[in-house]
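Reading through the structure tokens given below for one structure.
With one protein chain withheld, the remaining protein chains of the complex are depicted in position.
Labels run A, B and C following the written order; every chain starts at residue 1.
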Amino acid sequence: MKKFPVTPYLLLLPSMIYLVLFFAYPMVQSLQLALRREGQFLHLRAEPAPEAAPVGTLEMQTEVRVLDRLRTEEVLPNGRTRPIYWFQVEAEDAAGSTIQGWVSQSNVFIESRTESTTARVVSGETTQEWTLDFLRRMVTDFRFGSALGTTILLIALILPLQFVLAIIMALVLQSQIRGSTIFLYIFTLPLGISDLASGILWYSIFTQRGFLNSFLVSTGLLDQPFIFIQAGNQGWMIAAIVLAEVWRATSIVMVIVVSGLQAISRDVIEAGEVFGANLWQRLRYIILPMLKPSLQVALILRTILAFQVFAVVVALTGGNVITVLANETYRWYDPARFNNPNVAASYAGFIMLLSLGISMFYLRAVRSQEEAEKAL
Amino acid sequence: MTGRTYEQSKPLMTPAQTAALDAQRRRARLGHNLRRGSIYALAVLLAIWILLPIWLITTMAFSTPTDVRAFPKHFFPIPFSTQTLDFFLNTQGILNSTLNSLVVALLALVISTVLAIPAGYAIARYLFPGRDAIRLGILSVRAFPIVVLAVPLAVVFIRLGMFDKVHSLAMMHAALTLPTTILVVASVFTSVPREFEEAAQIFGCTRMQAFWRVVLPLAVPGIAAAAILTFVLSWNEVFAAILLTISNRTLPAQILYTLDKSGDPFKFAGGFFMLVPSLIFIFFIRRYLFNMWGQITK
Amino acid sequence: MKRGHFLLLAFVAVLLIAGTVFAQGDTITFLSTQFNVVEEAEKARAILAAFEGGAVEFVGSEEAAMIDLLKAEAQTGAGTVDVIGALHGTFPTLVNEDLMFDLTELLASIEEGTDVNDAFVQLGRMGTEDYQYYIPWMQATYTMAAHKDALQYLPEGADINALTWAQLAEWGKAMQEATGEPQLGFPVKGLFNRFLQGYAFPSFTGGMVTKFKSEAAVEMMRFLRDDLWPYVNPESINYDFMNGPLLSGEVMVAFDHVARLKPAFDERPQDFIAFPTPAGPAGRGFMPVVVGLGIPFTSPDPEGAEALIRFMLSPETQGAVLRDLGFYPVVSGVDTSNLPEGVAIQLGAVEALANSPDAIPALLPVGLGARGGEINEIFRNAFDRVVNKGEDIQTVLNEEAATLQTLLDETGAACWPPDAPSEGACQVE
Partner (left out) sequence: MAEIVIENAVKRFGKFVAIDDVSLTIHDQEFVVLLGPSGCGKTTLLRAVAGLGMVDSGRVLIGGKDVTYLPPKERQISMVFQNYAIFPHMTVFDNIAFGLKMRKLPKETIRERVEHAAKLLHIETMLERFPGAMSGGQRQRVAVARAIAYDAKVLLMDEPLSNLDALLRLEMRAELKALLARLGATTVYVTHDQIEALSMGDRIAVMRNGKILQVDSPTRVYDLPTNQFVGSFIGNPPMNFLRGQVRRENGTVKVKIGTLLIAPPEEMQAALGSYEGRHVYIGIRAENMETLDRPADDTLPVKVEVVEPLGSQNLLTTYVEDNMIKISTHPDFPAEVGGQVWLRFPISKIRWIDPETGEAITPDMETILA
């Protein structure tokens, strides 16, 4: 009987624990956020103590009558004392019956702790319930459609350009011209540039007082600067984003393509040359088919990453008129804006599903083509 | 005849034939040179396409704030001035956040590399049930937007009392880069011939010693390249950084945070400053990039 | 890569890590949602350097990050933040979470020497009678700024200190016709929601949320879309801060927060003038912004915190804040005689605005708690859909009003000025 290999699992264990702790667990948690709502209710207590038995339940915003109050003090670590009030209150619960009990000051809004006779319930224990509300809110948001559309449009415009450019770059490098190591360095430069920095770079070009307008005006091609970034003509904004993204993210595709090219034996390409294939035919019939696995990896990687890019969009266009899914995720998450992690989580889940779906599609599309060839 | 027997033959031709041949030859040579030349031109064109925006932002970073706002803009940093960059660098928070960025990136590098070495070795050298599933799983985690991951992570960190700490952000970044690092390190180990390791074992090493004395030294350059890649990723990562830290911001987080609240001179100087380290790091690892990806795509 | 490089990197790593661990000092930590703009934070730190009660670490923060941090510190019981500085609108959440000391006694001791604006003190009680959640720190608002070259195109008979929105539109048209470029600028990427909440809606409808879908609101949206926006620089969608476009000459007339216009006045006071925001049919809507100082229960050094607040409220410090940061005092006795030219220009516009007979002060939304940001998005969305996407005005306002109502109901927020006070949740009419 074969011994079950323990060593590899032991070696993988630390990484796996780490990834579960910092990736899988938060991921499941946040996916849950998309489908779970926190409700709030307040337990009235039999005694003025947090652990006392609950005697009834009130909903948020219920008005309560204050019957009695109890003041205690807590000494804080910094030496100060902090007064803590418990109020004995009376109110009508959701069923309409009048109930009485104690609540802590932190759960009610009260104008004066010492004098007021009414208060309003503002916080309490949380419950969780399953809900589709957040998904619904995402789908019905007026930006959802345009964000999805723009994201797909950008991917559809950027990816082909990137792949063509990356393949050209890779072929140029492969042709082993003089100084190709310098070109190699230059072509891979954008690899380490964040989408934020890239956004700033291209903002300096496309803004009204930017380099492009400086060039056009100082050469006399335009009398006055043209405003590329404007709601009226979104084509220019799309073009600017496409350029910035093609500029930034082509190098990773190129690196993958070059690695793929290196794996193709030189003989095979030369054979194509000998048997009469011109450059285009060699590319079409030999190089590209043999690069298929590399291109597939690059395609999946780029698509996944393209769904997550938004700093370029925000830095270049403000992110309001033109928006993408990742930007919407942030808009809903951003504490200064919607501050709604639930809808943000819906967006995140949606992006993940789209990414995985498209990756599956790529994989299947490519495989079925090979199977078709074999079946011939 | 026993002399040299190979023929120094030239076809006998009339002068007209020779002339025709020469013309033919010139045409062919022109075509050949044209082909080489156009490849060269293409390379230069592509290089300009990559370098131009970098040059322009550099121009901005080394002009006075007044020149930065001027129109039409200069395409060269004349008059040369470090005023804009100085202002950026002297802004409180920038030096601190640069230091934070360095610490975070280095910590992330250490954590992710230390974890990835055994994992990568396991994937490279052992065949075990679930190996492909693990490879696939590792890749697919990258499909989840960090945006939302940060929310529950922040909760976890707060619960652990690790919120707004440099090392907690480093742990997050390590988690983000770990999948890629594992795969890259695995490919590096795959490229170290198994025979070396076996030879070491034959000559008296334990498997551990063989790994430590033979495999690891051979893999160090590749692993270092992977580590630098982690560094660059962490250096550029902005989302988790801005959500997980408040007072201990990293550089990109600090820049993003102040970006929409500051003028163009600050923006451009910041863009330039963020760019520089990546230029340096890519220089160090440029040759390893292809090996790394070549292995992964197989 | 040589092995040496790798070792070197590792060595540097160890050094850096060691460095940060030991670099903790004993200071008063001041966490503020204000002055997190780079230039402003610099100046704030300079002012704080004059505080004699100890070293102050001034940390800029986003609102929600501040709330999260305070909550987290309350849970663990071990705090780092001594003083917070935040907008009035930030405090409801902190109040709900019961995180802040009662500063009634501190305020009383401050008022022994200096008179603090009573209206703001009242706001600081957050609707209670006997609990001072924050002590007002400073105030600000939004005004207009214009390059002097623009004045020649001002419509005939228009008084720049009593402009109407219609006149602004006319002015914009005249400038565009003369220069060939749109010369009005709004910070659409920045604090634009404040323009809608505090200026557009109140000026045309007299209210902020109650009249959200009224006929007057429809007329306002139509005005924005048809009369004003054609003359607004389209790159406004990418403007955060209007001083940049003013300084670079992209626009000649702009609307923004005084602090965000300030650099233009500081840099070229001779070129720019400030003037009150225009008035609409219902009056001159404007939004005073109040910033308060509070002490969380978890403060490691409450005495230091109190001393710092006392310092911040002194007329000298208030004067310095006005001079250097363009935020206006909340105490009496501040010397305004020797102000820099730019600050004086802006102060003039702010006073003209507050004292104009048709002024309608509109407060920041109150009582929305953690969902305070959502109302901003509702106003922005309404504008975006009408002006940028060209949707039907009434439909958009009806739909967004429904969302707004849900928000108000769920948070139980009562109406706030300029809307009349309400019993229970505020209702959109």
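The rule is short, and it goes like this: a contact is a pair of C-beta atoms (placed from the backbone, for glycine too) under 8 Å apart; a residue touches a chain by one contact, two chains touch by 3 or more.
Just so it is clear, the structure is predicted and the values come from calculations on it, not from any experiment.
**Q** Who does the absent chain touch among those shown?
**A** A, B
**Q** Among the options A:53, A:132, A:268 or A:360, which residue touches the chain absent from this view?
**A** Only one of A:53, A:132, A:268 or A:360 touches the chain omitted from view, namely A:268.
**Q** Per the definition of touch given earlier, which of A:100, A:218 or A:281 contacts the omitted chain?
**A** A:281
**Q** Which is it among A:79, A:232, A:289 or A:357 that touches the chain not included here?
**A** Spelled out, the listed residue whose C-beta touches the missing chain is A:289.
**Q** Since one chain has been left out of the picture, which residues of chain B touch it in the full complex?
**A** 2-11, 21-22, 24-25, 28-29, 31-33, 35
**Q** Could you please point out the chain A residues that touch the chain left off the display?
**A** 265, 267-268, 270-278, 281, 285-286, 289-290, 292, 373-374, 376
In the analysis below, only the chains that are shown with their structure count from here on.
**Q** Please identify the chain lying most centrally, where each chain is represented by the average of its Cα atoms.
**A** Checking distances from each chain centre to the full centroid gives A.
**Q** Taking CA centroids for every chain, report which one is farthest away from chain C.
**A** Ranked by distance of C-alpha centres from chain C, the top chain is B.
**Q** By raw count of C-beta pairs in contact, what's the busiest chain pair here?
**A** The chain pair sharing the largest number of C-beta contacts is A-B.
**Q** So, what's the distance in Å between the C-alpha centres of chain C and chain A?
**A** Taking the average C-alpha coordinate of chain A and of chain C, the gap between them is 29 Å.
**Q** Counting only Cα atoms for the centres, state how far chain B is from chain C in Å.
**A** 41
**Q** By the touch rule stated above, which residues of chain C touch at least two different other chains?
**A** Correct list: 62, 65, 68, 78, 189, 248-249.
**Q** Can you list every residue of chain A that touches 2 or more other chains, as numbers and ranges?
**A** 203, 207, 209, 225 - these are the residues of chain A that touch more than one other chain.
**Q** Provide the residue numbers of chain C that touch chain A in the complex, in ascending order.
**A** Listed in rising order, the residues of chain C that touch chain A are 62-65, 67-68, 77-79, 95-98, 101-102, 127-131, 180-181, 188-189, 233-235, 237-239, 248-250, 297-302, 370-374, 376-377, 380-381, 384-385, 387-389, 412, 424-425.
**Q** Can you check the complex and tell me which residues of chain C touch chain B?
**A** On the chain C side, the touching residues are 1-3, 5-6, 9-10, 12-13, 16-17, 19-20, 29, 31, 36-39, 41-42, 45, 57, 59-62, 65-66, 68-69, 71-72, 75-76, 78, 189-190, 240-241, 243-244, 247-249, 263.
**Q** Which chain B residues qualify as touching chain C in the complex?
**A** Touching chain C: residues 69-71, 91-93, 99-100, 102-103, 106-107, 109-110, 154, 158, 161, 163-164, 166, 217, 220-221, 224-225, 227-228, 246-247, 257-258, 260-264, 266, 284-285, 288 of chain B.
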